[in-house]
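Down below is the structure, laid out as structure tokens.
The other protein chains are all here in position, but one chain of the complex has been omitted.
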Amino acid sequence: MQSELSGGFTQAPQQAAQAFRACLEAMARPGQVQAIRGAAPPAPLSPAAGAVLLTLVDQAVTLHLAPSHDTPAIRAWVAFHCGAQLVDAEQADFALGTWAALGPIERFAIGTPDYPDRSATLIVEMAAFGAANARLSGPGIASVQEADLPAIPAIQQNHAQFPLGLDFLLCSGAQVFGLPRSTKVEAL
Amino acid sequence: MYVATKGGERAIEAAHAWLAEERRGDPAVPELSLAQIREQMALAVNRVMAEGSLFDPDLAALAIKQARGDLIEAIFLIRAYRTTLPRFGASLPIATEDMAITRRVSATFKDIPGGQILGPTFDYTHRLLDFKLAAEGAPVPTAACKPADANPAPHILALLDRDELMEPLEHSDATPPDLTREPLEMPAERALRLQALTRGDEGFVLSMAYSTQRGYGRTHAFVGELRIGRCAVEMDIPELGFSVEIGEVELSECETVNQFTGSKTEPPQFTRGYGLVFGQNERKAISMSLVDRALRWQELGEDDTGAPAQDAEFVLYHCDNIQATGFLEHIKLPHYVDFQSELELIRRLRRDAKAPQQEAAQ
């Protein structure tokens, strides 16, 4: 029986560390898909996005739930396991939803020239990682890496603002890949 | 024959064992109890609590014992312990006007409502070594008692406030920033500056304050009031719907009245400096008030004279003795690698510098 009390890490310190390493590899190696485990959140939240939330989101940060994921079950689960304050897109440190529901992404904080780290991280739910539609290059990529991105021009515009910009963790099932603002994207 | 040094682990173990032995000292001398430190080294305990940012006299006494009386080391032990403590909530602001006073002096008024109380102070002791203390077993000293004054003892600055001679105090219910939970960021608001000063090194804050008195950012300070005593700490308990007293803390509070002839933005008036420290620690409380006032030059429209005590970035980044002593002492750790790279550089530069001279000589 799924309740808001279940689906968290059962061994938080160890599982959070493992999930973080998946996030770390994801953000360090853009486009490379990583396995991430430990969470069993209520649908439509994927296990991957659930684990990301448990690993990075807590009372010290704000979270925006896009309409695709703004359900009573997810609100209750997030309230119990993360305790993050739910806010509008403009105030969010983290945001969760499908690409369509999160947009327009221009609403999110991209940091300031003094503090480019004060930018939102978007946790993007994807139905599946399909055939690659983009070629990635930049820090973290030896030569090139291909990936299936939910949008291309918007992500190119995000990169153009470097060192400001948003960072993305794209989730599907129990997998995640990262797309930091530093990654250059070309359509295939 | 050189053999790569092994045995760092054994060296550390041996050092710790030796340290423990030295800490105990001559076993023929009775061991110090925590109660003895707490009761008879109370001002050391107070300093450790103030700069350790943790009010717990027993733990401070333990830290002093463990640190062999090195107070900065003791403060470090308390800080490292403090960071591991879970936080259940925040207390309500304490009401220092309701303090159970043991000492209260005003340098600005001869007679004050609630009275001046000299209290347990060194102020008028003649600093003559008391050799009688060297002999143990002296009779327990007792002081005459009188019933506590039932009259209220309002803050002296509040009285000046009524005459509108003081700069108005801005009240705020905003949650103050927490230096121990957020990285220090400039410019720092006053609440953050005060937080840094109250846990700042006593010697550093004292010297900064002293420098303002000698003209490096002069603030024309009078001790409007210095009060020491115990205050109740209350906490809101959401489940109960009201606040309950969870304990009390001893505090030293200093409010300075500073002459101020006005600036481009502010009228002539008296301005304030504020100091609040755990325990009886009036040197620190007064120092803190002077430095606080000096750091307020910008909001009062005063000139930046370039004095160190006016420079918030300088004061706040250097007042913490745990940061300072760590970084200072770390230069005794191995730096073979860096030094080797410097050796090569200096040798090369010397060789290059000599070469033209030799050429010229030929």
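The first chain written gets the first letter, and so on, giving A and B; residue counts start at 1 in each chain.
Rule of thumb we're sticking to: contacts are C-beta pairs under 8 Å (C-beta built on N, C-alpha and C of every residue); 3 or more make two chains touch, one makes a residue touch a chain.
Following the convention adopted for this analysis, contacts and distances are computed from a predicted model.
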"Carbohydrate ABC transporter membrane protein 2, CUT1 family", "UDP-glucose 4-epimerase", "Alpha-D-ribose 1-methylphosphonate 5-phosphate C-P lyase" or "Short-chain dehydrogenase" - which is the UniProt name of the missing chain: "Alpha-D-ribose 1-methylphosphonate 5-phosphate C-P lyase"
Chain not shown, its touching partners among those shown: A, B
Interface residues of chain A (partner: the chain not displayed): 12-14, 16-18, 20-21, 23-25, 27-29, 55-61, 112-117, 119, 121, 138-142, 162-163, 167, 180-182
Those residues of chain B which, in the complete complex, touch the missing chain: 1-2, 4-9, 11-12, 76, 79-80, 82-84, 86, 180-187, 313, 317, 322-323, 325-331, 333-338, 340-345, 348-349, 352
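Heads up, the rule we're going with is that only the chains that are shown with their structure count from here on.
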Interchain centroid distance [CA atoms averaged], chain A/chain B, Å: 43
